[in-house]
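Below is one structure, written out as structure tokens; comments come after it.
Selected chains from the complex are presented in situ; the others are not included.
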Amino acid sequence: MKYIDEFRDGQLAQKLAADIRREARSDRAYGLMEFCGGHTHAIFRYGVQGLLPDNINMIHGPGCPVCVLPIGRVDSAIELAYRPNVILCTYGDMLRVPGSNRVSLLKAKAGGADVRMIYSSADALKIAQENPDKQVVFFAIGFETTTPPTAVAILQAATMDLANFSVFSNHVLTPAAISAIMGSGEARVDGVVGPAHVSTVIGSRPYELFAEQYHMPVVIAGFEPLDVMQAILMLVRQLNEGRAEVENEFSRAVTRDGNLKAQAMVAEVFELRKTFEWRGLGWVPDSGLQIREKYVAYDAEKRFELPYQSVADHPACECSAIIRGVKKPLDCKVFGTVCTPDNPIGSCMVSSEGACAAYYTYGRYKESR
Amino acid sequence: MTKPRTGYIRPLDLKNGQVDMTHGSGGRAMAQLIEELFLTAFDNEYLRQMNDQASFQIPAGRMVMATDSHVVSPLFFPGGDIGCLSVHGTINDVAMAGAVPLYLSASFILEEGFPLADLARIVESMANASRQAGVPIVTGDTKVVERNKGDGVFITTTGVGIVPHGVNISGDLARPGDAIIVSGTVGDHGVAILSVRENLSFGTSIQSDTAALHGLVAAMVAAVPGIHVLRDPTRGGLATTLNEIARQSGVGMMLRETNLPIRTEVRAACEFLGLDPLYSANEGKLVVICRQEDADALLEAMRTHPLGQDAALIGEVIEDDHHFVQMETAFGGRRIVDWLTGEQLPRIC
Amino acid sequence: MCLAIPARVAELQENDTAMVELGGVRKQISLALVDGVSVGDYVIVHVGYALNRLDPDEAAKTLALFAEIGEGIAPEFLTPSASSE
């Protein structure tokens, strides 16, 4: 698989690892936050941490869209799905995320709600066309990568004048979340591994401001393990040299400006929400997207008058601290006992991009030592 | 009095007909379905007795019995269909005790409205699979459920077989130091099914690996009668099967990713969908665990059989109180290969 | 987040879609977000949409960079220490 296999080469990994070990100064620690759950997943799945020296410490950030979605939003989706005339479409990742009382969309489906797993926003449009007597709601989640496909779907629905389609938008913004974490100053983060795929859309420029503001080195990195290791090396070098720049490891698809067409389509359909609640980060201003008045006909929140109800996390759950990079999965008292991927208490235990699930699924062998 | 009429019965309309509730009622319509379709296709001396049970001579010894319900969707997929799958699946579960499969039963749950042409095609496929395997379907049952209370057809097969003298194979016999071998590429069946699922469909030459493995097992048992564990990594894939065995035997395992035989197409399809081939189902593969010193002989025996050509030594059994299955990644790291959690659903993130 | 993979455009199709190819697997995707895609281009595919084109030259540069890495590394760095998480 071209452009994939080359970036998973074990031989090169050994050499990169050696380089990192050589360059990392033994008199200091490096706290590097990979913002994105995709990186978390890659690190655990390929065993990257095991190749790093002890003083390089990967901190798993909030970049897993299902992990940061607050319970209230999941509850709204479940409530919608249970309405007799509604078909709720969503990505497979959302199905097991627990809302209140541990009820997930999967359980709601078992309970009779019409929930459909889709692969693409285009599938939701198709379902709407095939079920003219039903209201088809696309429960849309995700960062800047997933937003443009949602925008396309709304624009196409408008073109087709599809009356029974709407979108429950939960799209959120990466830079806002990173700023919130940096701003809080809680986590000991020395450098940030930025998500390449987000930047294929938004480019690298949005990171420049806070690299400067927080004097924080950022390397935009691809999701293959060599990309991640290379980014780590680049961050070590910046830190060693006292630089705080935005560097681009994923130059093969990320430019400074990103995909202007996609940005324009998003801007046509969406506007900033004043504020949006994140699991872990709380209410973050200008961090979420809502559908513009012009496309209000496709806004499920308006069409179905969905009130938002903030719901507290399970008291034992440390997701919120984990997402902020302040705690690690094993710091949670219920990790691996009450909370497992089969019976997740918090959202970090759901997706293999969540820090708890990634550690549980891939990393627990360390317990056996 | 006019002359008596003979018992002419209008034949089943296997071209345009559909299953309706009368085909499950126990009456004449059911008898006709059984005779014209099932008896004709499966034809053998046991079925021809037309009793509610089959009867056959058996030798004294250790018998095994295995059952599986088959509910695959879609019913027809690249490389097979629910019919041959239901024959292979149960033959394999019998064979995984090292046994020689002897007889099968088959029980059908049909949905009202199911096209008789599709049913005929499935039954023909079962008959072929059974004939090729040399394991006859000797008894059966047919039920019909109302529309939207079934899914076309469900087939439950049960098999019995006899374990050769001196063979003792069970999931709890893996011992630290044992070799772990897989008979060929993993994940093919699961990906072949996904490739024809509505809303997911993608183009690929991947076919289901569905096959009856008792011939391969016979060759393996002949070469290494002391095999410890045999299992077919079906639902949940290789990862789940190895975890099952690790727990049953109270051991850990260490796999080497570089040794895992996985087709490029399977890897690519999994990349597209965010899945892991280790959790993708197989229907014509087996995992075998044996003493390290038997591994070479076993591999050689396997590789000379058409269904074991790509057999590979993929790891070894280790001591581990946590019963973790671990893997040295091709990348040079290490990770757990955990049980499947939930269902394997396509991911976007 | 945002599982996305590079795939080769094998065929341009109607309604601004394309058939892409990866390791023998072909899948139909939307080109609504990217202009000017040609057959043979590699695109980054996410949830059935091309997010961007992949630049082969830049990819080659990154790979070249990897190849240089680790040249003449001292032996002590080639043995990894135990990691701690």
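As written, the chain order gives the labels A, B and C, with residue 1 at the start of each chain.
Basically, a residue touches a chain if its C-beta (ideal position, glycine included) is under 8 Å from a C-beta of that chain, and two chains touch if they have at least 3 such contacts.
What you are looking at is a predicted structure, and each value in this text was computed from that prediction instead of being measured.
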{"item": "Copies present in the complete complex, per labelled chain", "value": "A x2, B x2, C x2"}
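Here is the rule we use: only the chains that are shown with their structure count from here on.
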{"item": "Inter-chain centre distance, subunit B versus subunit C - centres from mean C-alpha coordinates, in Å", "value": "36"}
{"item": "Mean-CA-position distance for subunit C and subunit A (Å)", "value": "20"}
{"item": "Junction residues of subunit A, two or more chains touched", "value": "1, 4, 9, 14, 17, 37-38, 49-51, 64-65, 91, 119, 123, 142, 146, 353, 363"}
{"item": "Set of subunit B residues in contact with two or more other chains", "value": "264, 267-268, 271, 274, 347-349"}
{"item": "Residue numbers on subunit C that touch subunit A, as the complex places them", "value": "1-6, 8, 22-23, 30, 32-35, 42, 44, 46-49, 51-56, 58-59, 61-63, 65-67, 69-70, 73-74, 77-78, 80-85"}
{"item": "Complex interface listing, subunit C residues touching subunit B", "value": "1-3, 5, 7, 19, 22-27, 45-47"}
{"item": "Subunit A residues touching subunit B - in the complex, by the definition given at the top", "value": "1, 4, 8-10, 13-14, 17, 37-38, 44-51, 64-66, 91-93, 95-96, 106, 117-119, 123, 126, 142, 146, 225, 341-342, 351-353, 357, 360-365, 367-368"}
